[in-house]
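Right, one structure below, let's go through it.
What you see is the complex with one protein chain gone and the rest in place.
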Amino acid sequence: MATQPLIRSDHLFDTVELSKWELEQIMERAAFWEKNWRPGQAPFAGRFAANLFFEPSTRTRFSFEIAEKKLGLHVLNVNMEESSTTKGESLCDTVKTLSALGVEVVTVRHREPEAIQELLTEDTGCKIINAGAGKMAHPTQALLDLYTMKKHFGSLSGLKVAMIGDIKHSRVVRSNCWALGKFGVQVIFSGPESMRDHELEKIASYLPFEEAIREADVVMMLRVQLERHHEQLFVSAGEYFKNYGLSIERFQTMKPDAIIMHPGPVNRNVEISDELVEHPRSKIFAQKTNGVFIRMAVLERALGGVQR
Amino acid sequence: MATQPLIRSDHLFDTVELSKWELEQIMERAAFWEKNWRPGQAPFAGRFAANLFFEPSTRTRFSFEIAEKKLGLHVLNVNMEESSTTKGESLCDTVKTLSALGVEVVTVRHREPEAIQELLTEDTGCKIINAGAGKMAHPTQALLDLYTMKKHFGSLSGLKVAMIGDIKHSRVVRSNCWALGKFGVQVIFSGPESMRDHELEKIASYLPFEEAIREADVVMMLRVQLERHHEQLFVSAGEYFKNYGLSIERFQTMKPDAIIMHPGPVNRNVEISDELVEHPRSKIFAQKTNGVFIRMAVLERALGGVQR
Partner (left out) sequence: MATQPLIRSDHLFDTVELSKWELEQIMERAAFWEKNWRPGQAPFAGRFAANLFFEPSTRTRFSFEIAEKKLGLHVLNVNMEESSTTKGESLCDTVKTLSALGVEVVTVRHREPEAIQELLTEDTGCKIINAGAGKMAHPTQALLDLYTMKKHFGSLSGLKVAMIGDIKHSRVVRSNCWALGKFGVQVIFSGPESMRDHELEKIASYLPFEEAIREADVVMMLRVQLERHHEQLFVSAGEYFKNYGLSIERFQTMKPDAIIMHPGPVNRNVEISDELVEHPRSKIFAQKTNGVFIRMAVLERALGGVQR
């Protein structure tokens, strides 16, 4: 199993800190696990990972938990509510405690990026993997997106990726921009005026929706936070779909080999027409499947590789 | 381990859809696991099950979790609260996501039977096992009840089973009726007038309590939902016990080889006298033990058997 070279053991906070070579290494290891992993294999058997989620998440936590268990790791799940941080202990001390108990790698999701960043600068004894930091960074999502594109197109070079929707509040957009940038991929934004991010438009072009989807090889629809409706970022779900949803008609204007992506969970008939979610050219469920292999690779990297 | 014939791989929503032969097959496999399973065995090692419980349950979830772990399955537990369904995602999309992540079998408990039924009609990619659907169906409870009766009496044929209490709101009663019916078992109901179900009495006879327990080979006491007290289905716990509880005196009028059953959790001295719960002729704790083996068999069936 261990014929690949050892990858560097380290934290992962965002894609911006990874070189193109490191991004490629992680995708290569993901491909290795996708090809070679079989039930019963447990290359890191008997070692411990913990998932510290301070925001609710089914998809991402389960993806990490499955990746961990496929590697043979024992898994501890910590919910914000039950954590001693509510007893006044700092997050750093919680992670140091986990380290003292024998945990080697910790995934963390937190509303405040600084809370996660602090864990990387202090010597907690654990390797830290960012599983979603506020509006700032979601590196494993970006990695699985790149992996999904690369699997489909063979290579990332020359691609145009259009991200549609709430650019301003999306950690997925940010981590994807940094990662795609290393491969020279051209990024296009589109979406409501109220959700634009003028700072980020320095590295991407903003286009009208119809134009964006005509140009792109990848149309990445972003999740609308319906729960933020009261912030008046948009009028209604129906109105949003009419203006910025991927309808069948708009889908037909896409390039013939262009693919649809979405980080999930999807609001059907808000961001995207119900019938397109499982269309052959939609990679939405493939993204989830790929995410497990990417997370196996990222965990393996944190643990110093399988060769010991 | 794999000397038994392969049983059919499928969903399980209710006993009504199982043939007598299938019910027997599941009980045979339960007996196989009861006889042969030893710590360390893990015939489905490295594969994934998820338990989606939208109603609280310790007993049933743990029974499934233990069955899953005895088979070597990795287990994901989802509580309603933390699920993305709260983010507007449908239950179907949650299960499709679990499938994309690598989960093969999902147990579901839900207040609304339709929510579970929808999962069986859509192609989610997962096998679905109903772990309790509203007032409608609880097939693994019925299967473990039949298995418990069969172990005690050797055969189900010719038995009379009396179900006492809240017939109207019991999913246990329904699933038991369909299953027992396939074996020609005679079902007797008794209990408060307000808890009768006249529709269901088409397939069972309603008798006064004293008469029901004199006739029966199996006296199945049903759980009183004390939390529903305000619905005025009964006056008080004490009053209920006086009228419909299995007291020592009433127990002495039972046939000498008749057994006591109860789906649990028991309200001691409400449905049944404290001293009878662990009486040699009570199968209440044996039911729980048998439930693990039945669930192993049902999971094995969903996964397509151990021969692969």
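Going by the order they are written in, the chains are A and B; count residues from 1 in each one.
Here is the rule we go by: contacts are C-beta pairs under 8 Å (C-beta built on N, C-alpha and C of every residue); 3 or more make two chains touch, one makes a residue touch a chain.
Keep in mind it's a predicted model, so treat the numbers as computed, not measured.
Chemist: Just to verify: which one of A:Leu23, A:Val78, A:Met163 or A:Ala258 makes contact with the chain not shown?
Modeler: Result: among the candidates, A:Val78 touches the missing chain.
Chemist: Can you work out which residue in B:Gly158, B:Gly238 or B:Pro265 touches the chain that's missing from view?
Modeler: That would be B:Pro265, which touches the missing chain.
Chemist: Just one of A:Asp10, A:Glu28, A:Asp93 or A:Glu118 touches the chain that is missing; which is it?
Modeler: Candidates A:Asp10, A:Glu28, A:Asp93 or A:Glu118; residue touching the omitted chain: A:Asp93.
Chemist: Please output the residues of chain A touching the missing chain, sorted low to high.
Modeler: These residues touch the chain not displayed: 44-48, 50, 74, 76, 78, 81-84, 86-90, 93-94, 96-103.
Chemist: List every residue of chain B that touches the chain not included in the displayed model.
Modeler: Where chain B meets the chain not shown: residues 38-42, 56-59, 62-63, 65-66, 69-70, 79, 226-227, 264-268, 285-286, 288-289, 291-292.
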